[in-house]
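Only one protein chain is missing; all other protein chains are in place.
Letters A and B name the chains as they come in the text, with residue numbers starting at 1 for each one.
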Amino acid sequence: MGHRLGELAERLGGRVEGDSSFEVRGVSTLEAAGPADLGFVTHGRYRRQAAASRAGALLVPTVAAGVEGKSLLVVEDAYYGLARLLELFHPESPPEAGIHPTAVVASGVVIDPTATVGPYVVVGEGSRIGPSAVLEAHVVVGRDCTVGERAHLHPHVTLYARSEIGAGAVLHAGSVVGSDGFGFAQHEGHHYKVPQVGRAVLEAEVELGANSTVDRALLDETRIGAGSKVDNLVQIGHNVRIGRGCLLISQSGVAGSTKLGDGVILAGQVGVSGHLELGDGVRVAAKSAVFKDVAAGRQVAGIPAVEAGAWRRRQVALGRLEDLRKRLGALERALEREDESE
Amino acid sequence: MGHRLGELAERLGGRVEGDSSFEVRGVSTLEAAGPADLGFVTHGRYRRQAAASRAGALLVPTVAAGVEGKSLLVVEDAYYGLARLLELFHPESPPEAGIHPTAVVASGVVIDPTATVGPYVVVGEGSRIGPSAVLEAHVVVGRDCTVGERAHLHPHVTLYARSEIGAGAVLHAGSVVGSDGFGFAQHEGHHYKVPQVGRAVLEAEVELGANSTVDRALLDETRIGAGSKVDNLVQIGHNVRIGRGCLLISQSGVAGSTKLGDGVILAGQVGVSGHLELGDGVRVAAKSAVFKDVAAGRQVAGIPAVEAGAWRRRQVALGRLEDLRKRLGALERALEREDESE
Partner (left out) sequence: MGHRLGELAERLGGRVEGDSSFEVRGVSTLEAAGPADLGFVTHGRYRRQAAASRAGALLVPTVAAGVEGKSLLVVEDAYYGLARLLELFHPESPPEAGIHPTAVVASGVVIDPTATVGPYVVVGEGSRIGPSAVLEAHVVVGRDCTVGERAHLHPHVTLYARSEIGAGAVLHAGSVVGSDGFGFAQHEGHHYKVPQVGRAVLEAEVELGANSTVDRALLDETRIGAGSKVDNLVQIGHNVRIGRGCLLISQSGVAGSTKLGDGVILAGQVGVSGHLELGDGVRVAAKSAVFKDVAAGRQVAGIPAVEAGAWRRRQVALGRLEDLRKRLGALERALEREDESE
């Protein structure tokens, strides 16, 4: 059931240093790897640890080649190589197609015969479930939703009416798409609800983390662009537009009507205010709060977020604040002495 | 199916500038509006954009009247006007009353005949569901709960035992009311659970966002006051009292036993420590952390939160820190030169 190192190198477009005929039985961490396993190293700094591991062989990036005493599978990008190997060693068996007898499917729903609809799933009127899509147990799909080909909705996902989920998108357990945007008009001392009549769209290959929430738009669309990946417990406000290939790390939030370009990265627990624009490739450091537009390509950090270099300089300055105070005190005393001596 | 501009003005108590007989077919954003649509402007600063829009007519606030070349519906508060128009153009059809055959309803439960109980809803012993209340698919109501008239619980909402939901309250998908407060006594090196025997109450017209959580009290009540609106992924700790008409924006958290007055606003990702009091009308800026009581009417910002004016001055001072350091260096050198020249 194993794969020879040479065969793996061929699959990954890498090369072997050492014994090509070594048979790999599994892929493992350096700590847990046994003599029949392939351990892996993604950075050169783990080289010493790698040499000490019990792993029979190692997957290493080009930059870390040359670990002594191990057969190596050398690839350009070891993390991508790892992904490919895990697909090989841990193939996913697709769930059986068909509609579980307990599913409650409204009239006018179209479910592709290759789709899987699990126990207690509820699908509202007029919705369409595409080929090979998977709705796991307890998924609730509102009216007039579209779930694309191969999309995978984990247990307890809720889609509000009119949501659209693109091909290959993955929605993790408990995530909510299309909930009401937070819109209230002040009227005679009350918060008067502004009906949210738009919808939410997740394009192809979007991943949405467990218990994350995406509000639908006031009028048109909240949209997450193709290939963007959203971690757990993230909040996306109404009318937000997120570009393609973005990464939104856990517990971040994007307030209403803000636009993120392509390839934007929000590290963990970031907040972005409403009605802003963040250009393509912007990176926001963890725990930052963005209150202003950020031009494409910029890296920002802090609360409020400023250019990352400025943030670092400010941190250094803050570290020297005590020193500053002391030097000022010394100057004051020096001047005082001068005055006295005059 | 449209409505003439004059008719809309009458409904909203506004006036028309231009063609009162213009027939509005729908309400739309400035970007998406076509010639049969009413676009809208909520602030004067969008006037130029409004003039350039393809919208056949515009809803504008008094302060922004006078957009050229468009028929205008002028109202005092355009956002409130928008809410009213959306109700008209997007009427909600109330769900059919009745109990879905798959619902599991315990003995001793009273469900008003005008209420809607969706598929797979579970209602525990002794609970009461009021007139026109809606429990959507997969809602779980524990024992001895009360759900008021017209309250609307979206899919996957959980009410723990003894929770009380007021009339007209809206609970979004995945929200949890009445979960155990986080209370543990240290005992012989272990965290010994303190039973949480109180309950959680959401008063009339409260809105609770998707996946938000409200813990029940240790002994008495956690309570959210009438008309308060809570966004997604917000945490309310045990024994917390929130006044009437508050706004708690996404990902904020209020720790145990803290009291918020009426009309308090917590912007996004705010944290408020336990056992504090925030007076009526307090506003906390986004991403702030409140560690002290705040008197009524104050605006605070920062970590730890301070009076908003002080926070702004501190930000300015921080921006000048580098300059301060340079000026200090210059003074030191000047004094040194003096000393040498003496």
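Criterion: contacts are C-beta pairs under 8 Å (C-beta built on N, C-alpha and C of every residue); 3 or more make two chains touch, one makes a residue touch a chain.
Here the structure is a predicted model, which means the values were calculated and not measured.
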item: Of A:Tyr120, A:Tyr160 or A:Phe182, the one touching the omitted chain in the full complex; value: A:Tyr120
item: Touching the absent chain when the full complex is considered, from B:Ala65, B:Leu276 or B:Ile303; value: B:Ile303
item: Touching residue (missing chain; options B:His43, B:His90, B:Lys292 or B:Arg314); value: B:Arg314
item: Residue among A:Lys70, A:Arg128, A:His156 or A:Arg223 that touches the chain left out of view; value: A:His156
item: Which residue of B:His43, B:His90, B:His191 or B:Lys292 touches the chain not shown here; value: B:His191
item: Contacts of chain B with the absent chain, listed as residue ranges; value: 104, 120, 122, 138, 140, 156, 158, 160, 174, 176, 179-180, 182, 184-187, 189-195, 197, 211, 213, 215, 219-220, 233, 235, 237, 251, 253, 255, 269, 271, 273, 289, 291, 303-304, 313-314, 317-318, 320-321, 324, 327-328, 331, 334-335, 338
item: On chain A, residues whose C-beta touches the chain left out of the figure; value: 27-29, 31-32, 77, 79-80, 82-83, 86-87, 89-90, 92, 100, 102, 118-120, 136-138, 154-156, 170, 172-174, 207, 209-211, 227, 229, 231-233, 245, 247, 249-251, 268-269, 286-287, 303, 315, 318, 321-322, 324-325, 328, 331-332, 335, 338
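FYI, only the chains that are shown with their structure count from here on.
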item: Gap in Å, rounded to a whole number, between the CA centres of chain B and chain A; value: 26
